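As you look at this complex, bear in mind that one protein chain is not there, while each of the others sits in place.
Chain naming follows the written order as A, B and C, and within any one chain the residues start at number 1.
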Amino acid sequence: MSDKKKVRIGLVGRGLMGRMHANAYTHISTIFPDLEYQPVLQAIASRNEEKGKEFADTWGFQSYENDWRKMIERDDIDAIDICAPNNMHAEIAIAAAKAGKMVLSEKPLSHEIGQAKEMLDAITEAGVPNTVWYNYRRMPAVTLAKNIVDSGRLGQIFHYRANFLQDWTISPDLPQGGEAAWRLDVDAAGSGVTGDLLAHCIDTAIWLNGGIEDVSAVTKTFIKERLHQETGKVQPVGIDDASIFHCHFKNGSLGLFEATRYARGHKALYTFEINGEHASIRWDLHDMNWLEYFDHRDDAEVRGWRKIHVSDGDQPYMDRWWIPGTSLGYEHSFIHQAADFFKGLENGGKRCAPTIEDAYETEKVCHAVLESAKSRSWKTV
Amino acid sequence: MSDKKKVRIGLVGRGLMGRMHANAYTHISTIFPDLEYQPVLQAIASRNEEKGKEFADTWGFQSYENDWRKMIERDDIDAIDICAPNNMHAEIAIAAAKAGKMVLSEKPLSHEIGQAKEMLDAITEAGVPNTVWYNYRRMPAVTLAKNIVDSGRLGQIFHYRANFLQDWTISPDLPQGGEAAWRLDVDAAGSGVTGDLLAHCIDTAIWLNGGIEDVSAVTKTFIKERLHQETGKVQPVGIDDASIFHCHFKNGSLGLFEATRYARGHKALYTFEINGEHASIRWDLHDMNWLEYFDHRDDAEVRGWRKIHVSDGDQPYMDRWWIPGTSLGYEHSFIHQAADFFKGLENGGKRCAPTIEDAYETEKVCHAVLESAKSRSWKTV
Amino acid sequence: MSDKKKVRIGLVGRGLMGRMHANAYTHISTIFPDLEYQPVLQAIASRNEEKGKEFADTWGFQSYENDWRKMIERDDIDAIDICAPNNMHAEIAIAAAKAGKMVLSEKPLSHEIGQAKEMLDAITEAGVPNTVWYNYRRMPAVTLAKNIVDSGRLGQIFHYRANFLQDWTISPDLPQGGEAAWRLDVDAAGSGVTGDLLAHCIDTAIWLNGGIEDVSAVTKTFIKERLHQETGKVQPVGIDDASIFHCHFKNGSLGLFEATRYARGHKALYTFEINGEHASIRWDLHDMNWLEYFDHRDDAEVRGWRKIHVSDGDQPYMDRWWIPGTSLGYEHSFIHQAADFFKGLENGGKRCAPTIEDAYETEKVCHAVLESAKSRSWKTV
Partner (left out) sequence: MSDKKKVRIGLVGRGLMGRMHANAYTHISTIFPDLEYQPVLQAIASRNEEKGKEFADTWGFQSYENDWRKMIERDDIDAIDICAPNNMHAEIAIAAAKAGKMVLSEKPLSHEIGQAKEMLDAITEAGVPNTVWYNYRRMPAVTLAKNIVDSGRLGQIFHYRANFLQDWTISPDLPQGGEAAWRLDVDAAGSGVTGDLLAHCIDTAIWLNGGIEDVSAVTKTFIKERLHQETGKVQPVGIDDASIFHCHFKNGSLGLFEATRYARGHKALYTFEINGEHASIRWDLHDMNWLEYFDHRDDAEVRGWRKIHVSDGDQPYMDRWWIPGTSLGYEHSFIHQAADFFKGLENGGKRCAPTIEDAYETEKVCHAVLESAKSRSWKTV
């Protein structure tokens, strides 16, 4: 790969998403060897020196920093990939953009809408290539859904519904805060399922069905107090455990969204369904390689929901992998997004959807959801 | 069956539900021969004499009336079964109750909440046995769901979600009004999917999960004008084509409901799911003989959603039918409700849930949904 | 129904199938009122007088006989419907045919191939209308499968596979013989799952895919001894608990069949699948209202197995019932077969498939299967 253009990556964070992104980069040279740009795992930043160095060693990063600021100062780094908790995204991204680095950020943009706007403005002003890791777009079946929508097969859209159901926080013994449980700490996460799970549903929805006009929401915190791991005290829980809203899309369709971590039996059930005049599609993360499609124009005798195993070579991304009938997994959506990011850099390109602008649209919907729930009234996005 | 007590039925209406109820009565003597009370198909009332008489002949009714009022005047009729369009339910029921007849009414109670209250009051005052045909409670799998809920297996309830999706009114060429399309005429139906489909979801929900406190709804009429079959003119459509709401249940759980006739691919997809602290259940009308159950207390190694084929002799109603593994159909829910009604009369009993009181609770929720949608605000039930 | 031609039925047997057939007849006048011929429940024969009379009372039979021979002697009976144990079918059928009665017989024809041939000959010679209750053909989804096959959509057929899995005899404590357990007694049943379950699979297969040339089979009796209810002694078990065979169809396709009562978790899982050059279909009794269809000629982008809910008015038999999206049950297949039998009598017709000839074809395959298993060699049918 000596004649390839190198993008030297500085990764911030070594949690689940840190591992996931590192894993994605390792596949670019082997699965997408034809890309003009190729990542180099230049540095990893983590406050915990021992674990940070271990991570660097395992994943083949060439250096370690104990402070992400140092990484941004380095000349030998082209892109900052942000996998820190939500409340750190904006600060890091803004600094990176100002230093002229490309920005790849985990979602959501921020724990707070004002700061998200600052992040948007800083990146826009800097004009640096950027993307936000709303990875579900790159599941082959979801990309196929997008292709089907864009083909016009569905006709006028009437309904969009999505939910993201989990059950991992039902136990009252689960603490909040700290490395493993920052998602339950409102200061670190900004919100509960709204920013964590609904944000994914909203990003996909806007991509597939266009903008959202207004929302009416309800949220709920089922368990009111949890031990905080950093203070050692039982403290009020500030996050939303469940978040539900209905909405009007700009195209005239009705939307219905729900996310919760209290749906016993569902580990990570992200589903969506779109009902159009002529045809409908639906998808389910637990069966991520399948897309279901119904077309009313089929002969009545044999009309039914089609269950499409998205694994043929002519289906999205599948020419890169193995053979028809074999499944891909969760991690592949990240690999595809990384590949698309590097592909986007070719010919001077600077955009890889979802860009910071796209992600800010989702952020505004999330904000409206939380405001609507608080005020018990409809909110315009 | 000579020593059985006879309940002489007067049926109003010979549409789909008229046929369905007549079919239900014909199974009582053969499938539930041990019941003390047995129906007699005494009379059918229909404005169309030719079709009314043909119906009587086909189903074995002993007489025909061209006006339901005449039937109520007859001494040889014990019970009035109402299968007329929604806007006639209350008037007929009130007259029947005042005449001391038992009342079996199709749902909803009325096209209008005030009249529904009058119907409730009249029946309550008359003290006559009564039931409203929210038939889904009598699907064996739904009754099993009730048994599971009552057993306490689920623990504290967090979520209840239901939807009822159809696609039969998408064509703009479909007319409104008249015999076949009165469900699209707001004057006859009172509302669109709210009273027709959501009402079923709400009845089941209250039965399984208790009362609803407040609702926030949105409705939509996708096709604004349709030819009216009675006037011959294109007229505004007054019904709701889609109706969505979220709510708080009195037990602290969140509810989410949706009904539409614009969900391409779904003929009659009524589903519900309940998520509890320990266990969850879900059901789907298109697969009506199955109930799915997840119990977190199962050994982790083999924990998963259980798909229960509700067809064993020890499962609800199944001791009456055939052999394990064989399916029942839609009509059986009506047969079971009729059987339960007659069973309820034994020992001087007058109640067969859902009673008029139960149905009025559902009616209030439907009313709140429509009011909430109109005012774009939360409504207390 | 006064101007209808009456077919006075004499039913032999009051077990599961006796009830099922009686139930079927009660639906003819209400669901198929346009048929020229209508059944009359004239007599029921049963050796147990008390239960026989109770059955007659419940189902509305006009008379009772304690011996089926007396019923055959009666002039006021037009048709004999045979629901006795397998080893009595032929004797009754032959007597009925000789007396000029129509014959409706439960399957299989006999416990013994020679006697089955005598039954075939007697009925053929008598020239009486006849049918054998291989009811699965009349499941709407199975009839739809037949229509699809006949339409040529599948192209050349490569594979036919079917299985019928149950689990109700796994317990060694289950006895053999007597009223409830005659299916485990080789003298009464003739064979185990071969005649009971495989026979159904074979009948459907021949109907859908044509004749079978030769078979290679294996059978197994897992539990070797059981208490016999009539002798009170533990006796060897003579039936096959499981029966498996592969075969060549005359059309060049390969067949694969399996039946067992030792498949834990399956109450009555009858499935079949046909793979053709262009398209495939599959069906499952546990989900009897669905048919799955795959057509390779679909656009590659949206190609997948279609899940067809066979409940629209233009699908087989469904114009007779309720509304799209609502399910039928097991009993409806018998109702449909009864209706088709009476329909078949119009215009002097005498045939309602499967006729005795059709059933004898299945009987020959069953016989070849048992012979093949015994001799551990291929057998020509």
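Keep in mind that, in the parts below, a residue touches a chain if its C-beta (ideal position, glycine included) is under 8 Å from a C-beta of that chain, and two chains touch if they have at least 3 such contacts.
None of the values given here were measured: they were computed from a predicted structure.
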| item | value |
| --- | --- |
| Shown chains touched by the chain that is not drawn here | A, B, C |
| Contact residue for the chain not shown (choose from A:D187, A:D287, A:E357 or A:E371) | A:D287 |
| Selected residue (touches chain absent from view) among C:K51, C:K250 or C:H296 | C:H296 |
| Touch residues of chain C, complete complex, unshown partner | 158-159, 161, 165, 167, 170, 216, 218, 220, 222, 242, 244-246, 248, 252, 254, 256, 258, 260, 262-265, 275-280, 294, 296, 305, 376-378 |
| Hidden partner chain, residues of chain B it touches | 144, 147-148, 151, 153, 290-293, 295, 298, 300-309, 312, 314-315 |
| Contact footprint on chain A, counting only the chain that is left out | 1, 16, 19-20, 22-23, 26, 29-30, 33, 57-60, 166, 168, 266-269, 285-289, 309, 311-312, 321-332 |
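The criterion applied here is as follows: only the chains that are shown with their structure count from here on.
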| item | value |
| --- | --- |
| Chain centre separation (chain A, chain B; CA means) in Å | 42 |
| Distance from chain C to chain A - Cα centre to Cα centre, in angstrom | 55 |
| Centroid spacing, where centroids are CA-atom means, of chain B and chain C in whole angstrom | 35 |
| Multi-partner residues of chain A (at least 2 other chains) | 305 |
